[in-house]
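Before we start, here is the structure in question, set down as structure tokens.
Here the complex is missing one protein chain, while the rest keep their positions.
Just so it is clear, A, B and C label the chains in written order, and each chain counts residues from 1 on its own.
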Amino acid sequence: MRALVLDAGWNPRPDYDLSDDERERRLAMNSSQTWQHPELAVEERERPEPADDEVLVRVRYAGVCGSDVSMLETDGEGYMHYSAYTKLPTVTGHEFSGEVVETGRDANLFEEGDPVTAEVTDYCGRCQMCRQGFRGHCENFEQVGFTMDGAFAEFVAVPEKLVWDVSELAEQYDDEDRLFRAAATIEPSTISYHGLFTRADDIVPGDYHVYHGAGPIGLTGMNVSRAAGAGKVIAFEPSDERREIARNLGFEHVYDPIEVDPVETMADVTDGAGADVHVETSGAVAATYPVIQETLAEGANVVHISNAGSDPDLALRKYQGNSAQLYGAEGHTGQQVYPRTIRLMAAGHIDNLPIVTSTFDLEDADEAVRRAAERVDGKVLVEM
Amino acid sequence: MRALVLDAGWNPRPDYDLSDDERERRLAMNSSQTWQHPELAVEERERPEPADDEVLVRVRYAGVCGSDVSMLETDGEGYMHYSAYTKLPTVTGHEFSGEVVETGRDANLFEEGDPVTAEVTDYCGRCQMCRQGFRGHCENFEQVGFTMDGAFAEFVAVPEKLVWDVSELAEQYDDEDRLFRAAATIEPSTISYHGLFTRADDIVPGDYHVYHGAGPIGLTGMNVSRAAGAGKVIAFEPSDERREIARNLGFEHVYDPIEVDPVETMADVTDGAGADVHVETSGAVAATYPVIQETLAEGANVVHISNAGSDPDLALRKYQGNSAQLYGAEGHTGQQVYPRTIRLMAAGHIDNLPIVTSTFDLEDADEAVRRAAERVDGKVLVEM
Amino acid sequence: MRALVLDAGWNPRPDYDLSDDERERRLAMNSSQTWQHPELAVEERERPEPADDEVLVRVRYAGVCGSDVSMLETDGEGYMHYSAYTKLPTVTGHEFSGEVVETGRDANLFEEGDPVTAEVTDYCGRCQMCRQGFRGHCENFEQVGFTMDGAFAEFVAVPEKLVWDVSELAEQYDDEDRLFRAAATIEPSTISYHGLFTRADDIVPGDYHVYHGAGPIGLTGMNVSRAAGAGKVIAFEPSDERREIARNLGFEHVYDPIEVDPVETMADVTDGAGADVHVETSGAVAATYPVIQETLAEGANVVHISNAGSDPDLALRKYQGNSAQLYGAEGHTGQQVYPRTIRLMAAGHIDNLPIVTSTFDLEDADEAVRRAAERVDGKVLVEM
Partner (left out) sequence: MRALVLDAGWNPRPDYDLSDDERERRLAMNSSQTWQHPELAVEERERPEPADDEVLVRVRYAGVCGSDVSMLETDGEGYMHYSAYTKLPTVTGHEFSGEVVETGRDANLFEEGDPVTAEVTDYCGRCQMCRQGFRGHCENFEQVGFTMDGAFAEFVAVPEKLVWDVSELAEQYDDEDRLFRAAATIEPSTISYHGLFTRADDIVPGDYHVYHGAGPIGLTGMNVSRAAGAGKVIAFEPSDERREIARNLGFEHVYDPIEVDPVETMADVTDGAGADVHVETSGAVAATYPVIQETLAEGANVVHISNAGSDPDLALRKYQGNSAQLYGAEGHTGQQVYPRTIRLMAAGHIDNLPIVTSTFDLEDADEAVRRAAERVDGKVLVEM
């Protein structure tokens, strides 16, 4: 089968403290310290065989994530930007939809033909983290498209327990092609859903939400916030193209933080109340945290989702004076996040199709990643 | 000014244990034990003067609540059905909108001309309940339209701290008449909002909600649930007219519990998962609780809102086997419930106008109450 | 090895609707409908071999639970009282402590000699319940001592992911024998911990707690409540012996509900405030729920833990008028409940040793169960 394969040279930086596990398995804990000169290419690969507890999926669409981009981008010495886990070479791609074509011997939740998507993080279910219920931080985790072969390919084999049926999306998308496009945007939507509704506590309908950054995660997040009954959804985003996409989604309060004074703008839009929910989705924390601290509503929840390159100063007095709290949020797995997000889409509360602004064929999947690197799209999809 | 006045004969039942306070002030704690032969009439009354901490409102619309109806209905001996607090004679009506026309000396949150609605329950702020934060159960509470003169009148004087500005509704209702109609439906909407989002804990977007009863509280509640991102909103309601209103609001899963088997219907609609949120809004608990216990999703929240005439058997094993919980909810005051509900309406997430099915002039306000007693309307309004 | 084995005759009642699974595997979903004439005997059994993911434990102590008793007790037709899951014959016993003597090939969290206890319910980690995080209600669960061989035996094999190290108890119990006795009471303590701190929400230090029933679950629960900073711990229990045990534990407010008026007593002890936390641990719900509803503090949490033989009337108005809620709670697994309970014991916040009032040798384990059936002990232990 055809697949987009990422490879790079294993060349740990001299001052990087390599663990035994990294040395033996070449599973990098911090890819930016070990992998040099990454290369992406569409290649011929063996079609995977599903293990006993796996499901084989014929992929229909897979989206390009910021992490896919940062696995290709490098610093001056040619080291990969991406700072989390990888095992190379690997087929990348983890935001996908497709149809079940085969099921492993012990996999009985799905049947051939079922339309599905999947979670990214596999968990062992037995380590100290897992057995206390913290599966998102499993000590033996694997990640589809990072440490296991992923979905920029004709087929992908995924542990059954990560797979979710999306057939109820047919209630909104009578056209199968649109259904699979929409289903490929479930994964990024779950990032915000998780941050807002499993990490933060007590976000209620009518709250004012503000997104600091309207890239793919911010845009899908804004849709989640509106679906959840946000009183207003506000966004600050410097890219003209992305602000335009936000407006096409029907959002009114979308601003260029370079052009306007975000603090004043927030005061206007919220009539002085500030935002109840702040979602950091830009990574430009040196710019956003000073705005956040000046626009906290009483009891505000700050949900930090992005990969920030630096650590912001935190104005503790502001968090005390407004009874505010800050939650660190990242990927998740093995909760109700996927089925709830799927239901929101099936109910028509979320429609992400206007966020999809470019689509490439699998044969040009490397071009799709390079396109996403321009950071002007909503979501770039690859069609298999 | 003209006003709808409720009066009745003070004739405590012989076996009712009258408190000193009831004897002296004739403020009935259980009206069904003390008031006989209630009568409603539109009369001439003095226009009220706002006290120092009050605001005088020219009423535009006021809705008829089930409690207004039950203050008129009687049992075989002529005793009032209504079983909570009243001090008669009183001007009734507590779901209203209007414009501020005068403010008391210490009232400075509002200006003449401000469009407003108000909470029902006044609280002292100093008793043992209030000073622990439980204002909804203030030991010295008063209620607009029950123990204080209410809003079926040209003017009503209300403590400023209960009044909320609704001018932001103009974002959805450019016509002033429609704005005031909508604003008169805020109070019933807050009942469900309070039950779901301040009483219950952990109701999240995508949950399946079912309303057991689609009268005025159920219908406004269904709108709240949809605004909050319910995955599905299901309703069981025996009145043909009310099911029709629910369908006009765009709800698809609306059933006659006499005609269908509610347990089977729920299994179909939820694909066997059951409902995550059950809202009891019918009062017919002998019929609804057996359905609830068979259709609990894992972790289900049962929110009891209605005035039930009897106590249902509770199948404890079902609540244990599904990790379910039951919350008693009733009126509330002095929280974020009103401003959040107003924001949902201003954002267009809630539109209650299709629920308003009859409107009467103040001069016919008693007819409005009698009409509501037929229990076929969504909401009956009185226009001043 | 020696082991206490429970067996019975498979004779499903004619009107019981047997599932295919029950028919084929003889795994009863409701044991009281299928098993007749149960018999308990200490027998010779093969020492178990740990599976790859299991740990073999040499048992030191195992406690007799109410379920062990009800598997032996029968109705007029000789059917077992116990109404949940069993697969017979089985070695019973699920509240135990012991030392690891062998580990399966894939089990690497424990070493030979580690002192341990274990959770009761095994979960598959992959079914629809598990993969949403609801492991306590796994669709393919097994239970140690009910469907798998248990701990009234010299050795027991347990899935590693259910096992918890208790070596930190040495901080309180320098004597090894006392350490293992204490560790055998962890499981019953977790039942209340789970009900109060993972099921209920917002129980805070200083709350008044009342236990309706002070048998083994009530007594260990009272210790959990005191450890958590209950302002007062109150108990109603008709057995003279069990009230005496409660007093020996240092509890002052322990009453016979037959002799005193529980509602008046509660008013006295709580100075009219009522209890913030009600724990139903008696099963005699026809007697306890009428007391609960009259003694609810504002915002009260009612945690239902017991196996009740009937369904009580629920006075909904009382739950509304006091902003109260009721939680169904039962067994649990795969959370932080065990490690947190172990820490409470290691810190000296909980000492259950005074609850242990009888100890039998393994050879007399059947006598231990018969003794527990008299319902006058705190906890009956079997020593291996």
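Assorted remarks:
The criterion applied here is as follows: a residue touches a chain if its C-beta (ideal position, glycine included) is under 8 Å from a C-beta of that chain, and two chains touch if they have at least 3 such contacts.
Note that the structure is a prediction, hence the values are computed from the model and not measured.
Screening A:136, A:205 or A:231 against the full complex identifies A:136 as the residue touching the chain left out.
Screening A:287, A:315, A:353 or A:373 for touch with the missing chain picks out A:315.
Of C:197, C:211, C:236 or C:360, it is C:197 that touches the chain left out of the display. In the complete assembly, the contact with the undisplayed chain comes from A:201, out of A:21, A:39 or A:201.
Of the residues in subunit C, those that touch the hidden partner chain are 168, 193, 197, 204-208, 224, 227-232, 271, 336, 339-344, 346-347, 349. One chain of the complex is left out; on subunit A, the residues touching it are 129, 132, 134, 136-137, 199, 201-202, 285, 298-299, 304, 307-308, 311-330.
Although one chain is not shown, part of subunit B still touches it, namely residues 53, 109, 125-128, 130-133, 135, 160-162, 334-336, 339.
In this text, only the chains that are shown with their structure count from here on.
Each chain gets one centre point, the mean of its Cα atoms, and the points for subunit A and subunit B are 42 Å apart. Counting partners per residue, subunit C has 132 as the residues that reach two or more other chains.
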